[in-house]
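For this view, one protein chain was removed and the others were kept in their places.
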Amino acid sequence: MDGPQDLGGKESFGPIEVNSPDYRHDWERRQWALTKLVATPGVTIDWFRHALETMPPAVYLSVPYFQKWNANNMALAIDTGDYTLEECVTGKAIQPGTPAPVLTVDDCETLQRSLHTDFSRAINVAPAFHFGDHVQTDARPTPGHSRLPSYASGAKGQIIAHHGAHVFADAGAKGDHSAHHLYTVEFRASDLWADAECPDDTVCLDLWEPYLASA
Amino acid sequence: MDGPQDLGGKESFGPIEVNSPDYRHDWERRQWALTKLVATPGVTIDWFRHALETMPPAVYLSVPYFQKWNANNMALAIDTGDYTLEECVTGKAIQPGTPAPVLTVDDCETLQRSLHTDFSRAINVAPAFHFGDHVQTDARPTPGHSRLPSYASGAKGQIIAHHGAHVFADAGAKGDHSAHHLYTVEFRASDLWADAECPDDTVCLDLWEPYLASA
Amino acid sequence: MPSFDTKKIEQIHRDLHTHLPSDPALRVKALESLVVEKGLVAQESIDNWIELYAERIGPKRGAEVIARAWTDPAYYDRLINDAGQAVKDFGFEGHATEHTKAVQNTSQTHNLVVCTLCSCYPFSLLGMSPIWYRSAAYRARAVKEPRAVLAEFGVTLPDGVKTRVWDSTAELRYLVIPERPKGTEGWSADQLAAIITRDSMIGTQRELAI
Partner (left out) sequence: MPSFDTKKIEQIHRDLHTHLPSDPALRVKALESLVVEKGLVAQESIDNWIELYAERIGPKRGAEVIARAWTDPAYYDRLINDAGQAVKDFGFEGHATEHTKAVQNTSQTHNLVVCTLCSCYPFSLLGMSPIWYRSAAYRARAVKEPRAVLAEFGVTLPDGVKTRVWDSTAELRYLVIPERPKGTEGWSADQLAAIITRDSMIGTQRELAI
């Protein structure tokens, strides 16, 4: 999707606040915890990301990171019907539930440890590309969710790793768990940017087979 | 430049406010007049545009059109040294000048009429392309100012008009008045968008020769 | 002279963003006070420029041009061949008209004008652009989904009509010539001009009401 999330190479953002902390406000920590502790049933990682990138672009670029997560958590649960817009605005449940059990710090640690998720899948299709192959990425933006950034669209690179098949993000954003071969593709800076800082520098991206063609 | 101005095809902007007026606030009219009546010496149309597109992207997308012009007028004159930042913030001149003469409505009309500017130039280079030629645009973003939008980058189209040579926008933004042949290129919607509404629809852009190669 | 230095102007924009008040009315007031005090413009000139655009320059100019073209075949040809020259007959030349291009709607084609990179517009012919024309939504969507955009304006194209979107990327400015409605045979240019709307000359309206 050609949306505000596709920031790689975009200009005029100015200097990086290199000494910024992990959080500026207590609400940021609380939102981080809320996102991890309260999942909306059926939401895939890619639907979470895709939903986030459909925020109004001016808002996406203006508000702090965890404010986006807050809006997204609400949006995802309004979409499923789990919350209403009014509940989100008022913070009051139409139908209160039984209080949830308290998770101790140890419980939280156990939960956190369980969050590692294996996205690899066995598929019955041989990989189209191998180490060292030259490839070219799709030139035109893909409808819906995609993890091919525009700065690397239509560019030539080289396969430097094959990771087997992984759940395909574009499909995952539609609730479809089909998988495609995943590769790391290395691009020379000069093949991405007309004004590269140094032509020998490279950028590596993890890209699924449907984004790639032989070059 | 891969900046916030490059809006064509970008998603999630939502419905158009089809009944919006020409202005919502009196300050918008006043800024419009200010921009046309007070020019900063040496500013070309393309430097004006390029300066505008270097605003912080979140601001570019958030604020009303004439607020951007206001900031840009200040920025352009701070750049030349005509105003200081402090003068812009306070609205007070460090060194007041002789009051300017009043332009009547008729004077304004005469001025407005004089604002038509011929951007065509005679050059001693034959055009590389002709009516009906198939061309392909540059695939990678151009450093600095450019009038090739990203949605039409790396795309194939057909020349439908040649306008002689016009001052080249990319150069104009650097104060250089060199000219290149200018063409109208028609693109089939299906050559621009994977999810075109109707493949027979077309989009026409006016593009200078340096953006184009034979296809 | 301008620096023509991207990094420098970026930094100035960031400084302005940091130091100016957030209310745009205050910002414009500050700029106006400053330039008046510097003697670069008189306040009354600003008022008069505004009056010029309120009273004399507006879509009625474009309508007058098109009405003449509908009633004068030789002028129609001149308008199609060089609209920048043709509008000088009326004294309508001015801001952004030198390279005007007139594009005609037909039973097979509907034209729509946009400027995706800024908001270019034939000001001297159509007056100030509507806010929607300058909006990010219109700029983003008109090139990609012209039919969805037209639907929001209440326009459904008949079967077989293709859209041709003109993105004003250089100094050409586009003026859509709508189709002359049936039932206006024998109308005077003045009568015809009265039914030609701004939106029909941008392309967000197709049928003219008579």
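Here the chain labels run A, B and C in written order, and each chain numbers its own residues starting at 1.
Methods note: contacts are C-beta pairs under 8 Å (C-beta built on N, C-alpha and C of every residue); 3 or more make two chains touch, one makes a residue touch a chain.
These figures come from a predicted structure and were not determined experimentally.
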{"item": "Among the chains presented, those that the missing one touches", "value": "A, B"}
{"item": "Positions on chain B where the hidden chain makes contact", "value": "12, 14, 57-58"}
{"item": "In chain A, positions touching the absent partner", "value": "1, 5-11, 13-18, 20-27, 29-34, 36-38, 40-45, 47, 49-52, 54-56, 59, 61, 63-67, 70-76, 78-80, 83, 85, 87-93, 95-105, 107-109, 112-120, 144, 147-149, 151-152, 163, 166-167, 169, 173-175, 182, 184, 186, 192-193, 197-198, 200-208"}
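The criterion applied here is as follows: only the chains that are shown with their structure count from here on.
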{"item": "Contact graph of the chains (line, ring, star, complete, other)", "value": "complete"}
{"item": "From chain C, the most remote chain by mean C-alpha position", "value": "A"}
{"item": "Chain whose Cα mean lies nearest the overall Cα mean", "value": "B"}
{"item": "Centre distance in Å when chain B and chain C are each reduced to the mean of their C-alpha atoms", "value": "14"}
{"item": "Whole-Å gap separating chain A and chain C, where each centre is the average of the chain's CA atoms", "value": "40"}
{"item": "Contacts with two or more other chains, residues of chain A listed in rising order", "value": "12, 14, 57-58"}
{"item": "Where chain C touches two or more other chains, by residue", "value": "10, 13-14, 136"}
